[in-house]
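Excluded from the complex is one protein chain; the other protein chains are retained at their positions.
So that you can tell them apart, the chains are marked A, B and C in the order they are listed, and the count of residues begins at 1 in each.
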Amino acid sequence: MIVVMKAGSPEAEISRLTEEFVSWGLTPEKIVGQHKVVIGLVGETVSLDPLQIQEVSSWIEQVLRVEQPFKRASRTYRHGEASEVAVPTPDKTVYFGEHHPIVVVAGPCSVENEDMIIETAERVKAAGAQFLRGGAFKPRTSPYAFQGHGESALGLLAAARHATGLGIITEVMDAADLDAIADVADVIQIGARNMQNFSLLKKVGAQDKPVLLKRGMAATIEDWLMAAEYILAAGNSNVILCERGIRTFDRQFARNTLDLSAIPVLRSLTHLPIMIDPSHGTGRAEYVPAMAMAAIAAGTDSLMIEVHPNPKKALSDGPQSLTPDRFDQLMQELAVIGTPLGRWTKQPAIV
Amino acid sequence: MIVVMKAGSPEAEISRLTEEFVSWGLTPEKIVGQHKVVIGLVGETVSLDPLQIQEVSSWIEQVLRVEQPFKRASRTYRHGEASEVAVPTPDKTVYFGEHHPIVVVAGPCSVENEDMIIETAERVKAAGAQFLRGGAFKPRTSPYAFQGHGESALGLLAAARHATGLGIITEVMDAADLDAIADVADVIQIGARNMQNFSLLKKVGAQDKPVLLKRGMAATIEDWLMAAEYILAAGNSNVILCERGIRTFDRQFARNTLDLSAIPVLRSLTHLPIMIDPSHGTGRAEYVPAMAMAAIAAGTDSLMIEVHPNPKKALSDGPQSLTPDRFDQLMQELAVIGTPLGRWTKQPAIV
Amino acid sequence: MIVVMKAGSPEAEISRLTEEFVSWGLTPEKIVGQHKVVIGLVGETVSLDPLQIQEVSSWIEQVLRVEQPFKRASRTYRHGEASEVAVPTPDKTVYFGEHHPIVVVAGPCSVENEDMIIETAERVKAAGAQFLRGGAFKPRTSPYAFQGHGESALGLLAAARHATGLGIITEVMDAADLDAIADVADVIQIGARNMQNFSLLKKVGAQDKPVLLKRGMAATIEDWLMAAEYILAAGNSNVILCERGIRTFDRQFARNTLDLSAIPVLRSLTHLPIMIDPSHGTGRAEYVPAMAMAAIAAGTDSLMIEVHPNPKKALSDGPQSLTPDRFDQLMQELAVIGTPLGRWTKQPAIV
Partner (left out) sequence: MIVVMKAGSPEAEISRLTEEFVSWGLTPEKIVGQHKVVIGLVGETVSLDPLQIQEVSSWIEQVLRVEQPFKRASRTYRHGEASEVAVPTPDKTVYFGEHHPIVVVAGPCSVENEDMIIETAERVKAAGAQFLRGGAFKPRTSPYAFQGHGESALGLLAAARHATGLGIITEVMDAADLDAIADVADVIQIGARNMQNFSLLKKVGAQDKPVLLKRGMAATIEDWLMAAEYILAAGNSNVILCERGIRTFDRQFARNTLDLSAIPVLRSLTHLPIMIDPSHGTGRAEYVPAMAMAAIAAGTDSLMIEVHPNPKKALSDGPQSLTPDRFDQLMQELAVIGTPLGRWTKQPAIV
């Protein structure tokens, strides 16, 4: 931690501060510049809050952090190595991580009925997906919009899991539903709007199922890693980070701005596996294939893609869903670059 | 709802669409332009989702909404009249609304101990505040930062309420704490990070205490009013909207960008009372007075200001807190413009 | 300048770096922390670029600036005192600055014809404005939109100046027009879109007329002060800073987000006078009065307001213009708070 004093700070104040820092168990080291004095704080500074320090004296101009505020999520926590998240599914154990093939998660925005979810599951499995996504509880901007079928939809997901052997990813919005969701889901999703719902983060951190943590619409990379830190600190080390588009000044064509540079940035900062969701990230089906391709080229570990057997009739988020046929074609396009990059497994033949 | 067809849409497709809309109970009206055909949908369109409509045909270029998506929150719902939120406090009933004097809410970011909360309550009351704010449960970016004293802090707020007669505003982060909070609080706060925690919105909407709904960091005005609509639709009509700074590209000096234009915008769109929080809105105590002044001039109904007896020792958000002395002075400055604007009550003498 | 080394940097590299910095004439001081080494650079560091330093070694993690990058624009350059910009106008010398009454600049977006500009000038003068604004050369998003009447409009501004005694503020878009504009204008405006047109900044810095520098739509406060620094460094010390709304994620109701917190932030950083333009800042006439009031309460030195005798027929930016009648009323509303704040001069009676 570096404390920059205002120009003209009295010597006595600097001495007082130095003593204060010593009393906290730190070793302050003073550098006298041309106009300003700077105090370096040596010792256990990770848990210190720069804003807190700033308040110790009104002569402090700014406090600069030298250490990252996240610890368990940081790449150095694992000595520079990537971690992997292993998820047992009915078919097999699927691994998310930079040394594994890309994992494809596909399915509808929300679970509508048994036929549609089973049909979608079969189609996406045939095309090569390892996980089925589908919302039972849906966060919707309007209270008058379809909110998901709730618990009954969980039953349908269980049926699709049983029928196809795919793993299930579905979102928890309310801690009260967590047990019911954990009974069915192989991975529990925290949605963008709940990324800083710290009560919920603590609760998914205190259970065993892996957690998919979507980035909030206005979350910095640091905010996001701190949210992951909540889950890790609560005891659950299986966290996957999913970029799904941030909110910027231009929302006319693409609904969000998919921040693919998050991939190399996260790779350098954290050991956690990375997923990209180009469906929410762009909000329009016609932009999804280009961005799915780009995500693979940039090095993602996983993709989440919305697929709906009949997007025109979808009860939510239709415009960003691909048809199963378009998804089949996309998987073949993805293989064209995923294969030479060594991140694509030979997909099962489409029956 | 206006449906714009792509240039070159086949006549047969337009007919098919028209029939589809009729089958929904709507009356479609067609306008044939130079390059494009436009279909106006007349009827019950409020609950329709433009994204849904877009999916009915791939020949649809865009769907433009003519009606606002919020209903109970809209000003027209009350025929253009403002609503007021009446809050019984030990001292008196306090009214939030555009035909009432400005209500001042003040207090520390978090409740630290009995002495500090009682002292702060007495000081802010003496300066003219009607409500004490103070966090028992604190949303913190880091899991390693102070998370609030929780239930024991609620007891201290009750003591401060009893000692001073001030109303209490405190935040709920977890529905499990709602009853305990409602026992003490006169107004329940939903924080910025939970603005789209729809489960929580439904629960505060289903109880009786008035709700202070803070704007999310990246929430549009429309998102925010839709969040209020969740509470209103659940049966609680006492909602106050609090602007607390949005996230923009410049975060170097002010931590957030306080969007004061939200005041005239909300005034034209909604009947709900408006509060401004310049403390979180700027993140630095030295900018708070200017922005509190500006909020009054722009027409706010209420102000929320952080005050801490000793900001240097504050366990959270110290740098944005005023000292009680600075708050006394600010209240006198605010009176200078609040009085000629007819929105300031004669304050009790400072003892 | 503070250089933070990556964890695990070799001792030899730190020695090499230290020698490099010494060879630049700097005095490096080393602080050895728990995980990282930090090097403080003492000496003439203002002109150093942190990005440049970062490249000296791949073991450097980050470089933190301790000094502000602007010098002539900084408040410390004038030992904490505000500067004033004195503008001789036909009527009198008008002063912009924090120790002077608020200066009001009003007029149409663009100069349309002699009658309208003279009529507007007379009306805004009668209401108390000291400057007439009006565009001869207009920056328009579309090449097909009205681009201003150019040189002939300058003649009309000169006529309005002569007829009313008001000072003139008009925008330069092309250095080729600078002389012609300087012949007529009392203050030369650099528009938001040209805030980082550094060639133009150097040219207005090399002439004598005062410069009104509008903030770019995505300019940070630091970028903006650096743009001012270009003008100051070129020899022109008469610069006024005008906030006119920044671009954020919400553009549905207000076209831009007027950043009024720029007022206290600038006040602490720079000695230059501050102007607020609520017309462009919100983009809608109905929001202008509230934001003009707020700007005064927050401490602005000047206001720029669009007034058009017949906004419905305006050739540009009609929706954000007030009618002269509404402007008369606004000036009386502004006096209600400007007077007790000691920033309002008794206005001439409206004839």
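By definition in this document, contacts are C-beta pairs under 8 Å (C-beta built on N, C-alpha and C of every residue); 3 or more make two chains touch, one makes a residue touch a chain.
Keep in mind it's a predicted model, so treat the numbers as computed, not measured.
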{"item": "Per the touch definition above, residue among C:Glu13, C:Glu84, C:Glu98 or C:Asp223 touching the missing chain", "value": "C:Asp223"}
{"item": "Residue among B:Arg140, B:Arg247, B:His271 or B:His308 touching the omitted chain", "value": "B:Arg247"}
{"item": "Touching residues on chain C - with respect to the absent chain", "value": "46-47, 49, 51-52, 54-57, 69, 139-145, 147, 173-176, 193-194, 196-199, 202, 216-218, 223, 226, 229-230, 233-234, 247, 311-314, 317-319"}
{"item": "Sites on chain B contacted by the missing partner chain, in the whole complex", "value": "2, 4, 7, 29, 31-36, 38, 40, 42-45, 64, 66-67, 76, 218, 247-249, 251"}
{"item": "Touch residues of chain A, complete complex, unshown partner", "value": "218, 220-222, 246, 248-250, 252-254, 257-261, 263-265, 267-269, 281-282, 286-287, 289-291, 293-299, 336-337, 340-341"}
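Going forward, only the chains that are shown with their structure count from here on.
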{"item": "Centre-to-centre distance between chain B and chain A (centres being mean Cα positions), rounded to whole Å", "value": "27"}
{"item": "For chain B paired with chain C, centre-to-centre distance based on mean C-alpha positions, whole Å", "value": "31"}
{"item": "Whole-Å separation of chain centres (CA-atom averages), chain A against chain C", "value": "39"}
{"item": "Chain A: positions in contact with at least two other chains", "value": "218, 247"}
